[in-house]
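Notes for the one structure printed next.
Excluded from the complex is one protein chain; the other protein chains are retained at their positions.
Chain naming follows the written order as A, B and C, and within any one chain the residues start at number 1.
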Amino acid sequence: MSNQFKKEYIVVAQNASGRNMNVPLYRFIGEKPGPKVYIQSSIHGAEVQGNVVIYHLIQRLKQMPICGEVILVPNCNPVGTNIKAGEYTLGRFDPVNGTNWNRGYFYDESLIQAFAQSVQDDESIPQIKQRFRQQIKDILAEKLEESWGIGLAQRLNLKLQQLAFDADFVLDLHNGPVSTRHIYVPEYAQSSASLFNIPHVILIPNKFAGALDEATFCPWWTLQTLLSDKRHKPIEFGVEAFTLEMGSQEVISFTDGEYDANSILSYLNAKGCLVKSDVYPQTMRRVATYLKNYKVLYTQQGGMVEYLAKPGELIKQGQPLAKLLNVDELDTPNATEMILAQCDLIPILHFPSASILSGTQLYKCFTHYFEL
Amino acid sequence: MSNQFKKEYIVVAQNASGRNMNVPLYRFIGEKPGPKVYIQSSIHGAEVQGNVVIYHLIQRLKQMPICGEVILVPNCNPVGTNIKAGEYTLGRFDPVNGTNWNRGYFYDESLIQAFAQSVQDDESIPQIKQRFRQQIKDILAEKLEESWGIGLAQRLNLKLQQLAFDADFVLDLHNGPVSTRHIYVPEYAQSSASLFNIPHVILIPNKFAGALDEATFCPWWTLQTLLSDKRHKPIEFGVEAFTLEMGSQEVISFTDGEYDANSILSYLNAKGCLVKSDVYPQTMRRVATYLKNYKVLYTQQGGMVEYLAKPGELIKQGQPLAKLLNVDELDTPNATEMILAQCDLIPILHFPSASILSGTQLYKCFTHYFEL
Amino acid sequence: MSNQFKKEYIVVAQNASGRNMNVPLYRFIGEKPGPKVYIQSSIHGAEVQGNVVIYHLIQRLKQMPICGEVILVPNCNPVGTNIKAGEYTLGRFDPVNGTNWNRGYFYDESLIQAFAQSVQDDESIPQIKQRFRQQIKDILAEKLEESWGIGLAQRLNLKLQQLAFDADFVLDLHNGPVSTRHIYVPEYAQSSASLFNIPHVILIPNKFAGALDEATFCPWWTLQTLLSDKRHKPIEFGVEAFTLEMGSQEVISFTDGEYDANSILSYLNAKGCLVKSDVYPQTMRRVATYLKNYKVLYTQQGGMVEYLAKPGELIKQGQPLAKLLNVDELDTPNATEMILAQCDLIPILHFPSASILSGTQLYKCFTHYFEL
Partner (left out) sequence: MSNQFKKEYIVVAQNASGRNMNVPLYRFIGEKPGPKVYIQSSIHGAEVQGNVVIYHLIQRLKQMPICGEVILVPNCNPVGTNIKAGEYTLGRFDPVNGTNWNRGYFYDESLIQAFAQSVQDDESIPQIKQRFRQQIKDILAEKLEESWGIGLAQRLNLKLQQLAFDADFVLDLHNGPVSTRHIYVPEYAQSSASLFNIPHVILIPNKFAGALDEATFCPWWTLQTLLSDKRHKPIEFGVEAFTLEMGSQEVISFTDGEYDANSILSYLNAKGCLVKSDVYPQTMRRVATYLKNYKVLYTQQGGMVEYLAKPGELIKQGQPLAKLLNVDELDTPNATEMILAQCDLIPILHFPSASILSGTQLYKCFTHYFEL
């Protein structure tokens, strides 16, 4: 017994040479029915490790029978991947207008409220899911046909969202600047956090801020909350979406990619996507924090900085995070300055360059974290 | 009788060399009391014509007695002005993270509602103004002191907002890409649109979208609406704020600058900021549209484009806006393609480069416009 | 009677998505034998008007019988065309390392000297041409196969040079920043300057500085000089190469493109590439200067600049070229500064942005020019 495999290309843009820019789509269809899974990587062009993870997933899925369907779209942003600025990849935003490539997905709260109104008391969960999916997909199609057109990032995002909104489980593979593994998990799906082999978990509220995971789970979470209220009993659609940050941008590692592919398979297995698989999550320490306690430390000064605290380390209040050099003051006591932790924290990522202006995101840190 | 003049420098950032980056502030204080005026230019680094306008304003104000105070901050964004990418200035957004330099101003609707609650029925307009101003300024100061720091663009914005929120009349001088003169006017201040010599007027609702003009007028408009309701009579604070788009970015013209300085002086004169001045607005055709009818035309295709419709021209439905070349099809009928107007419109600005990807903002157009 | 037409694609690079990047090649082959012509455009990505010229040439050549062969490669640099930095195209150099896209062509003087030695006294001109061409083409092929690889710009250049070195007449279509029409003409081919409808001519010596025109004509000029000496009589290979600057970058115009297509056809006609064509050069004033007298004016200061002298205008010594604004000095006499012409000159192009640092190429100017 084995999966059916298809490879397609989706056109997402056209470049200045007048050429279509497309992205590969790898699709596995199991013999047995089951959930739909959608996994994409590199919506931010410099965050390339997810492509390696998808490479390993494809090798594994060739030999591992699945239930339902798994769609994998590596390197999903062909514009972002190919914009170099100096030796690095300027992949986080459209170089023309600064638009973050991960902020153009569709979400409209009022529409969900209207849909909730439209649900009959006797409508079954599968019926509701099917009808809601169709409605959102109709709107996405309509937006893509808007006669005045839509922006480049938005078109890319909506094209991908068409695939993602069809799925039950959505994984968006990212990287931080210089970063340790972490994952964004919607609060209602906290129990799923332990199905991945990822030590740092950010629990996020049901608030749309533009990313694909939110564009996926916010509608379902909102709808199930409204319907649970209406029917006076808990309704669950079983849809989950996560942003996985697989380590640092601008580097790839095949070994790490295998680890993360395994982590994803253990999640998929727990969710019933695999047929008789023995891939289970590792026993490991997992710490979590709420989004409001995931703090950005901005610099007050400009200068050159040595990052003393490494991502993933436990840092106590008062311990050094970074040491700053001011080249104008090399002969005075102001030549160097220590930046200290204001409270106990775990640095999750730091800025990838030693040269900083004031107001730079130096570190992002877990504060008030707890074990899962 | 003449004005008092002061020149200061405000530190807004620190660069990677560890140096303070400051901006000049020119302040004129009249012998007579009167309103406060705040004018800044070049928050977007490539939009430099406002600096020329301020140059002309300074020459004029040296000889023209004012009532109250006029503060002028040209070139208010020293980071944006100095980031070159190729021969042009990458001045619309922070090159590190894509943050638009004009979107980090502070606004909090709930705070205004709370303040409205706090207003006693017998509190006078000047008292309310003074107290509201102080409260916002206290919050700005507090945010600037945030112990985890704030982002570069936000710090710059809040520093400038401290000056702007103190003023009664705020003018933010911008340029479009390739553009004709136009102005953003809050709907409640529509009558002031005709005090400037600007032929194209966009009427914007009381909705904060991040810019300085909104950060200035939204709080006052919201507050006066709430208090008018509460007191059952119209309350007016007389505060107005506008974004003036003075033509195209990346070019300056001293002649045009003089025209726009005159336009601004005629507004200030009408608002009682000048002592016995004879500068009045020109008699001219002014057309306006509501923000929702100020439409962006995005390209469906990539290629090279000739901009046939010039900013400011009246274009009829079906007339050509642009002609696109596809270098892959030079031997076929698809070599060129006409992009036509979908309805009667006035193109206000167009993209400044012939090379475009799909999803590019080709034109921004007035539709459903009307004469003022 | 009509030409044969073929369309091909040449692979010149591979992008980070692992995709081949190719460029279209349009080839016309006449029924009669005759010279080979090679025309390319947009080696600098923002210089796109040449693509329009090639569009018009293709329309014309479909109906105009030729002798020999004409190869047209529009948009020959797919990397440069598609690198946006802000709204503009960062097309002059490789964004990774700053390498000018027009400086990686092959040239080796010693090799030409050795070849000249190898020429027998009785070898005919066609034989010499054929043998020399083959030798250079062999070296180009060898360099492209170098086992340690070669740089991106160099590979692109050598691929194009393989086509160009096969031709008798080579035209490289460029644009200046903000520019009037001008052409680079090798001194030995001065008489050909009047075959184009281009008013400004730069006469360049036989010195390789990296560009395609030089990489094409320097070997032939050097060889014919050496052989003329050896044989004590003038030898001519009849190979010519020119860089045509068709106006300003970042804009296209179909009307201007038609004018320049006509100008090129009048040159080709004079060179015997067309069958019974009646396209002749216009009678017009053409002025020339030697390369050493084509002067760059660099700024001593930074600031914002209004370009007062327009490209193509005659400017007398002492007349203003540009007016500079210093935003730090708006209240003092140093607010503005005039930059004056040091001698009689014709500005040919100027920098395309109002914002300049010290050491910016403000203008390039004809000095000591004369009528052709």
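Brief remarks follow.
The definition used in the following text is that a contact is a pair of C-beta atoms (placed from the backbone, for glycine too) under 8 Å apart; a residue touches a chain by one contact, two chains touch by 3 or more.
Keep in mind the model is a prediction, meaning the values are calculated, not measured.
Looking at the complex as a whole, the chain kept out of the display touches A, B, C. In the complete complex, the residue from B:3, B:81 or B:289 that touches the missing chain is B:81. When the omitted chain is restored, the residue from A:39, A:71, A:90 or A:136 that touches it is A:90.
Touch with the chain that is not drawn comes from one residue among A:11, A:141, A:314 or A:327, which is A:327. Note that of A:24, A:65 or A:238, the residue touching the chain absent from this view is A:24. Touching residues on subunit A toward the chain that is not drawn are 5, 7, 24, 26, 45-46, 48, 51-52, 54-55, 58, 62, 72, 74-75, 81-82, 84-92, 177, 250-254, 304-307, 323, 325, 327-328, 330-331, 335-336, 351-355, 357. Contact between subunit B and the absent chain runs through residues 15-17, 75, 78, 81-87, 89, 95-97.
Residues of subunit C in touch with the missing chain: 13-19, 79, 85, 92-94, 96-100, 147-156, 295-304, 325-329, 342, 355-361.
In this section, only the chains that are shown with their structure count from here on.
Of all chains shown, the one whose average CA position lies nearest the global CA mean is B.
Taking the mean of the C-alpha atoms as each chain's centre, subunit A and subunit B sit 35 Å apart.
Subunit C has its Cα centroid 42 Å from the Cα centroid of subunit B. Taking each chain's centre as the average of its CA atoms, subunit A and subunit C sit 47 Å apart. Listed for subunit A are residues 15-17, 85, 96-97, each touching two or more other chains.
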